[in-house]
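Note that this complex is displayed minus one protein chain, with the remaining chains in position.
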Amino acid sequence: MRKEWMKVVQKLWRTENIVELTLEGELVEEVERPGQFLHVATGEKHVLRRPISIASYDKNNCQLTIIFRVEGKGTKWLSLLSKGDLVDVMGPLGNGFDISRVPLHAEVLVIGGGIGVPPLYGVASEFKKRNLVTKHILGFSSKQDAFLLNEFQKLGETFLTTVDGSLGQKGFVTDVTLPTPDYVFSCGPSVMLRAVKEKYSNSVTYLSLEDRMGCGIGICYACVCSSNHAAHDKKVCVDGPVFLANEVVLT
Amino acid sequence: MRKEWMKVVQKLWRTENIVELTLEGELVEEVERPGQFLHVATGEKHVLRRPISIASYDKNNCQLTIIFRVEGKGTKWLSLLSKGDLVDVMGPLGNGFDISRVPLHAEVLVIGGGIGVPPLYGVASEFKKRNLVTKHILGFSSKQDAFLLNEFQKLGETFLTTVDGSLGQKGFVTDVTLPTPDYVFSCGPSVMLRAVKEKYSNSVTYLSLEDRMGCGIGICYACVCSSNHAAHDKKVCVDGPVFLANEVVLT
Amino acid sequence: MINLAVQLPGLSLKNPIMPASGCFSFGREIGELYDLSKLGAVITKATTQHPRIGNATPRVAESSSGMLNAIGLQNPGVEQVVSEELKRLASYDVPVIVNVAGSSLEEYVEVASVVSKISNVHAIELNISCPNVKDGGIIFGTDALVAAELTKAVVAASSVPVYVKLSPNVTSIVPIAKAIEEAGASGLTMINTLLGMELDRKTGKPILANRTGGLSGPAIKPIAIRLIDEVRRNTSIPIIAMGGVETVQDVIDYLSIGANAVAVGTAHFKNPWICSELIDQLPEALASLGYSSVEQCIGRSHDHEYLLSR
Partner (left out) sequence: MINLAVQLPGLSLKNPIMPASGCFSFGREIGELYDLSKLGAVITKATTQHPRIGNATPRVAESSSGMLNAIGLQNPGVEQVVSEELKRLASYDVPVIVNVAGSSLEEYVEVASVVSKISNVHAIELNISCPNVKDGGIIFGTDALVAAELTKAVVAASSVPVYVKLSPNVTSIVPIAKAIEEAGASGLTMINTLLGMELDRKTGKPILANRTGGLSGPAIKPIAIRLIDEVRRNTSIPIIAMGGVETVQDVIDYLSIGANAVAVGTAHFKNPWICSELIDQLPEALASLGYSSVEQCIGRSHDHEYLLSR
């Protein structure tokens, strides 16, 4: 883990309110897995950093991308950065999706909802490098909120859902029914994760959780969640953000 | 008075910690006199603007210059601006130096100390336009803090003092003794203004005062000073910053 | 059409936005920037019986997302406030709330009784919480019994409804608020500033001549929201909220927690047009939440739980 001023080398509006930034810096060397995240400072008025997942990374060029939706003041601030600007970043943080234990012949289903989609692109890309073809279900509110579609389609069969039916199947990601996969990798709003956990209880299911964070490194106890063993005994920032679905209690 | 995002069109380091910014915007049209000031916002963490004098202005090009010393957080923030940046400015504010009543044959002495020098450059320049040649005494801490020397020398005879003697006469501006002028225009630290008031009690002496400000427009009562008539009956921001020396009580 | 109007005791507000006491003076300067008739109301600078020269300067200092002030109730005294300031404000179609201060019960009563008779004065804001002068009222604002006694006396003397301005510098605000409600106040305004100090980098000494000053601005907003939440759930009279309002989201937050109207102080210093701009932005902000009136937004944090609990 490092703290570094990373340089914005590219900025792209993916939708009306979703920005992709490509950042350059030495901490990319330390990235181990898709699903790890950065903790990003957003100006002097904000005492807390913002956790944003690493969507993809390129160790050769010391570059990575983050994709975020403009939600409140911090992401608004980030969205005003331009090429060449420096941004104060800590990372990589968290465990990420461990795909190394997945056998090469396994059936892998990737399920992403909304702004949970970006880290899964890293997952699918890493599988691709290992010649494992993933299937994807991506859910969005509506057509104009959808992004990364082409990118996922290139990596494997991709099913789309939108709440309003403006693109793909109308409904939620769990309304798409496919043969039970061996592994599920998922990230998205907690209501979606709960539904995914239930629907894919017979698969090995990895979920990336979200929680309000303070430090991002395990010292503040802001981001706790409960395992099956004890209440509040896991920290999303260091024990997660990725957990096996049947290990954690989803609230 | 307007509130406007002015554009930085030039930035110049005058000394190691004194910056000159040339700003462009429509509020230049409203500038009436040298000695008026701008109230400049310095980032989201700061709820107060910073009062900075207009050093010179060019109505034809809608440009003006401010010259400030990096003191604390706000001026530090300003010093990080670059050409092309926009800065949130309110102004012009205050009365400024009224030179219109000075007869053309009058003897005018301009006395500036440290960061009080910039608005006096505007005074001397305006007199020059009216073909009145001013004399100047400029005081600094030491040689490396001195600035605008050439500019003043072009406008009239210029005497220099430094506290450590590294440039000009060693001592204070009031250690230079010249024939009693008809008019004195002065700006600088309050201890200097007190000495100037005393030394030039037989001249018509205009002093530009400094005080911590809130609003800059007369609504908060932060910047009061006392006249000879009553305590705290003047506001530096609207009744000043320029006062006749014998009208105000200097503290 | 979004209905911005709010009805409060003595105050028929076009909209819930008004300048806070001391950050608007008596409206002369801001009246040159936009038409004050646009405002929900105006709250004047503190008015005392006799003219006051206030504290020595420096009177303001800055802190992270906040500022300290120790103006010390400088004002021209009630006579001149009536003859000049209130008279000028009468030319606008806007209800005036006069902020009344004093160093004795008698002074409060006297000033309230005089100003409340002026026709454009629709309410009094009783300033029992100014932290910046020794005899400036904070003694009246930190003790429930004293606050109630003063409120009772001023309510009796005033021809218009009395709103009492609460101090946040207390261990428990609820007993004080309740005592004031029972004493007959028509409403509460909150919060006044928190007592703070800033030091000069070079000397290490306090920047303010008064040593301490009142902290205002966005820094104090979470404290104000918490205090208003406590008071809202334990009293029934209307609340005019203030503390760090800069954006229309801040206005929505105060309405949500149960305030009936919102005053803007410190933000005037960076942007004297702030109230006018917030009034323009409010309809869209309410609409985006699905509301068609200010009234619908008031208290949404509570799910009406506080209404039921009474």
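Points worth noting:
By written order: A, B and C. Residues from 1 in each chain.
Throughout what follows, contacts are C-beta pairs under 8 Å (C-beta built on N, C-alpha and C of every residue); 3 or more make two chains touch, one makes a residue touch a chain.
These numbers come from a predicted model, not from an experiment.
Per the touch definition above, the residue from C:A5, C:L33, C:A156 or C:L199 contacting the chain not shown is C:L199. Within the whole complex, the absent chain has one touching residue among A:K83, A:K170 or A:H232, and that is A:H232. From the options C:G66, C:G102 or C:P238, the residue with contact to the unseen chain in the full assembly is C:G66. Contact between chain A and the absent chain runs through residues 3, 41, 45-49, 72, 90, 211-225, 230-232, 238, 251. Although one chain is not displayed, chain C still touches it through residues 63-66, 68, 142, 169-171, 194-199, 201, 204-206, 211-212, 215, 217-223, 225-226, 229, 244, 249, 252-253, 256-257, 289, 297, 300-301.
As a convention for this text, only the chains that are shown with their structure count from here on.
When chain centres are set by their Cα atoms, the one at the greatest distance from chain A is B.
For the pair chain B and chain C, the distance between C-alpha centroids works out to 36 Å.
For chain C, the set of residues that touch two or more other chains comprises 65. The residues of chain B that reach two or more other chains are 45, listed in rising order.
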